[in-house]
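If you scroll down you'll find the structure; I have some questions about it.
Every protein chain but one is kept in place in this view of the complex.
When the chains are written out, they are named A, B and C in that same order, and each has its own residue count from 1.
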Amino acid sequence: MSMSNELERLHFEFTGGRPVGPFVPALVGVVGSGNLEVLVEPREDAACTVEVSTSARGFAPIWEAVMEDFRERHPLAGLRVSINDMGATPAVVSLRLDQAVAEIAGPRP
Amino acid sequence: MNASYAECTARQRIERLFDADSFHEWLPPAERLTSPHLAQLGVPCAFDDGVAIGRARLDGKVVFVASQEGEFMGGGVGEVHGAKLVGLLRRAARDRPDAVVLLAESGGVRLHEANAGLIGVSEVMRSVLDARASGVPVLVLIGGKNGCFGGMGIVARCTDTVIMSDIGRLGMSGPEVIEASHGVEEFDSRDRALVWQTTGGKHRFLSGDSDVLVDDDVEAFRAAAIAWLGVQRPAILDSLEAEHRLLSERLHGAPPGADAIAFWRQIGIQRAEQVSELDSEALRELRSDAGLNREPS
Amino acid sequence: MNWEALAGRLFPESHGIEAHGDLLYGTGSVDGECITVLGTTNHAPIGVGLALNQARIVLDTVARHTGRPILLLIDTKGQQLRRRDELLGINRAMAHLGCCIDLARRRGHRVIGLVYDQALSGGFITSGLIANACHALPDAEIRVMGIPAMARITKISEERLTALSKTSPVFAPGVDNYIAMGGVRSLWTGDLAVALRESLASAPTNDERAADGAARGGRRLAAAVIQRVLDAA
Partner (left out) sequence: MDTRVTRSWDTRATERARRLSRAQTALGASLDNKRVVAEHATRLLEAVIAPFDRVCLEGNNQKQADFLARSLAAVDAAVVHDLHMVQSVLALPEHLDVFDKGIATRLDFSFSGPQGTRLARLVAQRRIQIGAIHTYLELFGRYFVDLTPHVALVTAHSADRHGNLFTGPNTEDTPVIVEATSFGGGIVVAQVNELVETVPRVDIPGDWVDFVVRAPTPALVEPLFTRDPAQISEIQVLMAMMAIKGIYAEYGVQRLNHGIGFDTAAIELLLPTYGESLGLKGKICKHWALNPHPALIPAIEAGWVESIHSFGSELGMEDYVRARPDVFFTGRDGSLRSNRAFSQAAGHYACDLFIGSTLQVDLAGNSSTATTGRIAGFGGAPNMGADARGRRHGSEAWLKAGREARNGLQGARGTPRGQKLVVQMVETFREHMEPAFVETLDAWELAGQAGLPLPPIMIYGDDVTHVLTEEGIANLLLCRDDGEREQAIRGVAGYTAVGLGRDRKRVAALRERGIIRRPEDLGIDQRDATRNLLAARSIRDLVRASGGLYRPPKRFRNW
């Protein structure tokens, strides 16, 4: 798990789930050390894609597990998630993902 | 409890400081205008390259705004970041909004983009002066943890009005750089009381380098920005001669060494040794008692 | 190149430039037109005092010699790294110098910067980089910060930074990079008096550096981003 000098890029894709409906792109979080930013945008098709660019290399299996749980919590279609990460822990990643989905779902019931 | 300005991210500051829902962003994150220089260093980009710009309203007035994110690369100015600021200021010179409000939090040049950052910052400085020359007042708000340093510390002093909280800092070289070059006796960067006495909001307000001192509170920053929105410092020969006199008298009159308390006493501030204990309201009284005030005319 | 040799090549007939410590000032003439010359030597660190001394010379020129061109000779290791200078507001003194040069430019004085030896960011940003145009001698170097200090702050190893400063235009201190990026308008080679005369004749009034950076390929994004902001809905 080294911080060598290339960024690691990961891609995840999910199908199925309920359409998220129209929304204005939203950004949560900040690319600071131990933190990440998450941009959520609508997609024309029904896929749910997640692109990750991170300076903390070698954690692909953990990203995969985090994304699977995110998918379980929010089975959404037509959603594009883009992440710039600077070594955030899985706890912070999951928190930001939930915050981003909350932004586009509008105020809490 | 108040909403701390220092706690907010750059975007939260815009959201809470300007009129509700009045911010319209230009080149938003979805346009992905990121830095072309960081990937080769293994450093992640930010979708807005660390600065949010756009148009908003402040107490109904039209303002062009920029807010730097201090947590991304220390708020350092890179090629895209600098160009967004230059674009905003050139657009202000063209469209003449009621004012430009810069929420600055930056270490100056983004070292990861050295040359591009340096040229960028000097273009920002030039565009601030151009905007002001076209009749548009430019204000700068400084209250983030990283303060406003390097080239941006110079840009801040090229604006019409500087508004700081006592948590904010304004200067050119950070304490670590000075300690690294001249040793801990020159500047002990771990002594935070000393760091804030040297470049903190209270010192800048008492010395006049900051026109306004507010609490670390978004509402206080908003109120001050509204009060000083239209104020302009004419960049004419007389005003620059006056500035020259002030800075020369300060240089030659200041006590030797770098003792802030002695400096405050010398410019007529009472109870100088208690300054670090006092809140911003008490500081305002101290400054006016010493006859140093510059009210928004 | 040392400043006396430079002055001789810039003003072959005669000049009245003197050095007072690290400060250079005086006058020179180009085709009979008198121009104010000011600047620094000995890789001078710019403190509050040196910034104010330069500002004074610019203000005197504006007050007494309307329209007289100003030549800035730049050799500095950047701002002075002292707690006293920070306490006394070196950022304000630097801004003042920049504003004086800006005022001179707006009142018709053509201001030309020439980096003739070394220029570190802090000491150069409000002099050469605020002029109508800034030029450089071929062997001059412009650096944002020394590599050891930069390595400490960016956490990038000195070896990596040294390698980058040979290959990447963003890091290399050679002036050709600054030309490619539009930060420096041109290199003065051969007859410096001719180069000076031509620069006075062709000094731009507004800031074309982003456009130059795009045209020359050293800074491809800046001008495009500025334009996108101007055009954004």
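Structure notes:
Here, a residue touches a chain if its C-beta (ideal position, glycine included) is under 8 Å from a C-beta of that chain, and two chains touch if they have at least 3 such contacts.
Treat the numbers as computed from the prediction; the structure is a model and nothing was measured.
Though it is not drawn, the left-out chain touches A, B in the full complex. Of B:Ser4, B:Ser22 or B:Gln40, it is B:Ser4 that touches the chain left out of the display.
Touching the missing chain, out of B:Ser22, B:Gln232, B:Ser248 or B:Ser276, is residue B:Ser276.
Contact between subunit B and the unshown chain involves residues 1, 4, 6-7, 145, 166-167, 190-196, 200-202, 216, 276-277. Across the interface with the omitted chain, subunit A contributes residues 1, 3, 34, 56, 59, 61-62, 65-66, 87, 89-92, 95, 98-99, 102, 108.
The working rule: only the chains that are shown with their structure count from here on.
Chain nearest the geometric middle of the protein is B, using mean C-alpha positions. Centre to centre, using the average C-alpha position, subunit B and subunit C are separated by 24 Å.
Subunit A and subunit C, compared by their mean Cα positions, are separated by 45 Å.
Residue positions 5 of subunit A each touch two or more of the other chains.
The set of subunit B residues that touch two or more partner chains comprises 40-41. The part of subunit A that touches subunit B in the complex is made up of residues 3-7, 25, 27, 30-32, 35, 37, 39, 41, 53-55, 82, 84-86.
Subunit B contributes residues 26-27, 33, 36-37, 40-41, 53, 79-80, 82-84, 86-88, 90-91, 94, 108-109, 111-123, 125-127, 129-130, 133, 149-151, 153-158, 170-173, 176-178, 180-182, 186-187, 198-199, 203-204, 207, 209, 235-237, 240-241, 243-244, 247-248, 250-251, 254, 257-258, 260, 263 to its touches with subunit C in the complex.
On the subunit B side of its complex with subunit A, the touching residues are 9-11, 28-30, 39-48, 69, 71-72.
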